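Pasting in a structure now, in structure tokens, and then I'll have a few things to ask.
All protein chains but one are shown at their positions in the complex.
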Amino acid sequence: MVIANEFDYRRPATLAEATDLLANHSGSVRVLAGGTDLVAWLRDDAIAPDLVVDIKNVPGLHDLKMNGDTLHLGALVTFTDLIESDVVKERAPLLAEMAETVASQGIRNRATMVGNICSAVPSCDAGPVLLVYDTTVHLTGPDGDRSVDINDWFIGLRQTARTEDEVVTHLTIALRQHGGVYVKLMRYGGEDLAQAAVGIIAYPDHEYRVAFGAVAPTPIRSIRIEDALRGKPLDDALVAEAAAMVRDEISPITDIRASAEYRVRMTEVMLKRGLVAVTERLAGTGPAYGTRLI
Amino acid sequence: MTTDYPFEAKPESGELKTVGTSAVRIDGLDKVSGAAEFVDDMDFGPGLLHAAIVESPHAYARIVSIDTSKAEAAKGVVRIATGKDFPYKFGMYMEDRYIFAQDYVRFVGEQVAGVIARSHREAVQAAKLIEVEYEVLTPLLDPKSAVADGAELIHPDLEDYTHVPWFFPQTDTNIAHLRKIRKGDTEKAFAEADYVLEDTYEVPRYAHCAIEPHVTVSKFDQADRLTVWTASQSPHTQRHLFAEALAPLGLTHKDVRVITPYVGGGFGGKAGVSMEIMGAAMATLVKGRPVKLRWTREQEFYNTYQRQGVVAELKVGVMNDGTITAVEHKLYWDAGAYVEYGANVVNAAGLSATGPYRVPNITNDSLCIYTNLPPGGPYRGFGYSEFHFGLESHMDRIAEAIGMDAVEFRRKNAIVEGDELAYGASMNPSGMLEAIDKTAAAIDWGVEEESDNPNTVIGKGIALFWKAPAMPPNSSSASFLKFNEDGSINISVSGMELGQGYLTVMAQIAGEVLSVPVEKIRVETPDTDRNPYEWQTVASHVTWSSGLAVEKAAIEARGKIFDVIHQVYGYEDDSLYLEDEAVKCRTDESFSKPLRDFVIDGIQTEDGTWRGGPIVASGKFMPEFTNANSDPETGQGGHPNVHYTVGATGVVLEIDKDTGRIWVRKAALAVDAGRAINPDLVNGQITGGLVQGLATVLYEDMRFDENGKLLNPNFTDYKIPTAFDIPDEIIPIIVEVPQPDGPFGARGVGEHTMIGAAPVIANAVYNALGVRIKSMPITQEKVAMAIIEKSET
Partner (left out) sequence: MNLTIKVNGEDWALDVAPADVLLDVLRERIGVKSPKIGCERGDCGSCTVIMDGRTVRSCLILAVEADGHEITTVEGISYDGMSELQTLFIQNNSFQCGFCAPGIVLSATELLDNNPNPTRHDVQEALAGNLCRCTGYEPIIDAVLAAGEGGSE
């Protein structure tokens, strides 16, 4: 539908100008990056902001680089950037594996990963992956800069720790040797929102990170499953034990995309297959990144 | 290819040069270059106005009041329309709809009012200001409850509705039409059968999802002419329905002109008249101003025709040797709030619900049931896709129960030329057995395959299909043909190029008769002022029917060409023939007169005068052997269908035992095209139809909430296939047993290619897992949960 509501649009040239606009405006405001969610919501009348602040001209937000062993991902880094980045390919191929499952080429060329976790829908693909990477979210606002642990980021359905007058500038991820996997359940082979998703990282010495998407109001991490796996070599029994914990760790709903029971069952399957794959990937074997496990 | 086909258009050499070749589409360049113009691409200048529609949020309600005052005062608003402006009924086969709702709304999304404004945004903004007060009533949302005793009547005045004579509304019920077939003695046959299987199958509603939404621009000018540019499969039928519905405004057929440029897919969804009537009517309120009404994708889902859902109760009796002796098929159609077109889907299915089998004893009841869901209507397959799901699932189950191979069982019972049809007429020539054998061979039927992946299993399935065009007995086609100075040709017809390749096929037919290459023939999209009549582009009938009209025009033109030659050179007409764009003579090998030399300017004779002149011709076709006068109680006595097209579908699929995910590894589809005028285009129908059909069984379906609101009116949650969702391999198989009355033996194939897709998956899933799923769609979730249930019980 045509965008029925009218609004003001500003495209600040600096971060300071952006935060100033966000802090000093009347009515509601929205930050625009890739716009693939925002414009769709405007069209649906799901939101009716008075002001839209487009941050795409703000310098520095496109950076995708390593600082020592820390991966720096600017707020305007798109999913295509992740897929095409050599840095990502070498140091964090899990990000590319996740990015490849997001929507379609024409969307990925525009949609940003930061936008994905700011929209914070339960099925957001970046959520589980950034959770298992122990990501730090960096924001700036009227009170200056601050950072938020990704574990404290998602606070409710489509709600995050960001306040309306803050801008996310970048994410940082401290990298060390790991294997990763993102398994996404979809209704068919083509583009789809996750019916359920599992992100896992394996570190040396049987250390794991496990997170789920689309099976709770927000992407969630499972510390209990991580604890159960810690320090033990992965075998069939341990995989089964972890899978058996899934039902109590997630709280899926039944909706048009899947039933709650199917989500539970498939999350178990994805966790099982994911654990095997991620352990192999850590060892340098296992299926190539990008291979669909389900 | 050399043939002994009996057609008048036979070329001199006996070999077809154009028909039967995979000519490049004549609209290919238009479409790939961006030149192709669709309705929404046309420019109408600064006077163009935009319309937005106010819709009912309730599935069933009485309209208490409509307050348009705030909207009238809104910026940019030119005019508001409500039901009061147009208290007129319309309908294709049964007049049960109004242009805008009058006293009642009967589905969520029904049009209550319209706003015409200077810009689209202003129209949408103003529409939100219209206040409608409703008295909400309890909706009937499924066909079984709508036919239960004491059900509220959705259309209490049903008995007063105007309808075609072959419909039988049941007064004081919600049954708008009941098609009955009674043949032989079913009860006795069941009693004597060695094995009887009875079960119920359920099929939900589906959406066409042409990528181009419905759009229409209408202009009622100062001279009281109504011109409608529209994305439609049915320009002449639309003109007719506009003229009839708006007759109270003084409009007659000659005052209405419908222009249809390229259309971005139809699949039945753009047949008849749906939203276009609102645009046409609203335009009459703002004389001289064109008004554009374009459906959003959401409206496309909930306020055009939908494919009807059906609950099918099926009982089949067989003897131990595999002979089918009786079929009882009760089809309860969820036809929606208005059935003006959809009732004919019900009718067509009722006539043919035995499937492509020889059955001596038949009881078919096909019930068209009003519900408070959006109107049902035509959709590729026209009722056949729906009932084949249960029927072809059932056939597999019976074969297994009596210990017979599923292919062998079908071969034994498959209907062949001369067998008696359910309504008493006899079956046309068909290549059913060849289709079965080739399909079975293509998927290595009978050879069990093991997966090398421990998580997956492999299954195979087969299903037959048939379908006849469902048309009024007198639906007809016409064509005009004219030559140009360079020997090129323009053809005017009113069938629509929906993508199937109609324009190219018409060019091939004319080109074959006149020895002119396809590249030199232009076939235009319709304008009802200029192009001759065509009933509609539906029912997979235009290759056949319009093709015959074009063939006749070409033959007439050829006669006129020969006449000129005869006048000037004296050769007898029957010694002349056309070859390579020239007239040649059997009795004088040296004679050759290129068409371009005379088809406009004629030929100069020795005395300096001229003979001939522009070659123009016309052709028409009406199936003069059909009639719909059958007995309402038995369905016997008429000849409602012109012919059936038959075929078979087979698949090899792989299923993940943990997740239920299904990959179609191989799909074969054989269809009897009679004659493939353009094999590449037939293959296009096979591939496209098969993929569309597979989607209906694997993941598509419309979901409604308990208040009758559609939950997935978008591609985010109504998934249609992407480039990833196609079989790894598709094997198209064209069978050619000529249709004696078809152009070069051709019959239609457009719808048929999706009909077998649903049951073939059901059968292959059973073959792989031993799980029989009796409701569509067979989603990966349904498969996974069925596996879990099986393993845990």
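Letters A and B name the chains as they come in the text, with residue numbers starting at 1 for each one.
Just so we're on the same page, a residue touches a chain if its C-beta (ideal position, glycine included) is under 8 Å from a C-beta of that chain, and two chains touch if they have at least 3 such contacts.
Worth saying up front: this structure is predicted, and the values here are computed from it rather than measured.
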item: Touched by the hidden chain, restricted to displayed chains; value: A, B
item: Absent-chain contact - pick from A:54, A:134 or A:261; value: A:54
item: From B:173, B:456, B:500 or B:649, residue that would touch the chain that is not displayed; value: B:500
item: Residue of A:191, A:226, A:249 or A:268 touching the missing chain in the full complex; value: A:191
item: Touching residue (missing chain; options B:12, B:41 or B:417); value: B:41
item: Contacts of chain A with the absent chain, listed as residue ranges; value: 1-9, 11, 32, 35-36, 39-40, 42-44, 52, 54, 56, 80, 100, 103-107, 109-110, 190-191
item: Residues in chain B touching the chain absent from view; value: 22, 24-25, 27-34, 36-38, 40-41, 43, 121, 208-213, 262-267, 294, 296-297, 497-501, 680-681, 684, 687-692, 714-716, 720-724, 726, 730
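One rule holds for everything that comes next: only the chains that are shown with their structure count from here on.
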item: For the chain A and chain B complex, residues of the former touching the latter; value: 1-4, 185, 187-193, 256-259, 261-262, 265-266, 269, 294
item: Complex contact set, residues of chain B against chain A; value: 120-121, 124-125, 128, 296, 298, 656, 658-659, 661, 698-699, 703, 711-712, 716-717, 719, 721-725, 779-781, 784-785, 788
